[in-house]
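Omission of a single protein chain aside, the complex is shown with its protein chains in their original locations.
And then subunit A:
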Amino acid sequence: MVSIKIGNLEYCAQLDATGRRVDLNQRPEVTKGTVEYVAPTDYMVRPPMLPVYFFLIDVSITAVRSVMVEVVAQTINSCLDELPGIPRTQIGFATFDSTIHFYNMKMLVVSDLDDIFVPLPDYLLVNLSESRSVVETFLDSLPSMFQDKVNLESAFGPALKAAFMIMVTLKDNDNEMSRRLKKVLEKFRSTDCAYYQLCHLVRQGEHPKEGFFLLSNLFEDQMGANIGYADWMLQISRQVQQA
């Protein structure tokens, strides 16, 4: 009998007649150098983020005439079952030529490319399982929507920015914590703009104190880079749990 001590847990297994562990085939950690554990809820600080897939589709004249739009629509349609994260997966679409077109039961055209904005606060991303038929109908009709259009321009940059704006948690994009974070970063940037990029604070979890601790830790850690990102996250997690 071989005994292995893991923490406080003592686990043992019988040997078979040839001297090998009887559980050799069921315990990969005994025979493999690298393994992954599926963490149970006890080890999760928060549930995983919803998987989000946002498709930006070029519908300018080049894309339409090369049949790319049609192929893209068919391909996405055929891959819907394979998208990870079902049934929590969120999906959204936008098309672009000289303007950007968002979809929510209707097409919403945003043509101000110098000051791109998202036309709705909700419903530009939908749950794939719940809205499957709507998504499929949209993809089926997509090629014919732009068949007769003659539009030479392709506004990929603004479209990408718009997609980012949608995938960020829209409701919290311009929240109090984000504003405070920007103020702190702007203060730092005033002394050294080579570092400290401006950003939005996008919540990765659900505890409201996380943002607060991030800000206070950032302020206190003005020497910079004394600890790594992982240690930062562990520290915030610890602080949240203690609070």
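Note that a contact is a pair of C-beta atoms (placed from the backbone, for glycine too) under 8 Å apart; a residue touches a chain by one contact, two chains touch by 3 or more; residues count from 1.
Everything that follows uses one rule, which is that contacts and distances are computed from a predicted model.
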Per UniProt record, missing subunit out of "Casein kinase II subunit beta", "Globin d2", "Protein transport protein SEC23" or "Cyclin-like protein" is "Protein transport protein SEC23"
Filtering A:Gly19, A:Pro40, A:Pro84 or A:Pro121 for touch with the omitted chain leaves A:Pro121
Among A:Ser78, A:Ser111, A:Ser129 or A:Ser216, contact with the omitted chain is made only by A:Ser111
Contact with the hidden chain, among A:Ser78, A:Ser98 or A:Ser216, goes to A:Ser98
Against the hidden chain, subunit A presents residues 98-99, 105-112, 115, 117, 119-123, 141, 144-145, 149-151, 171
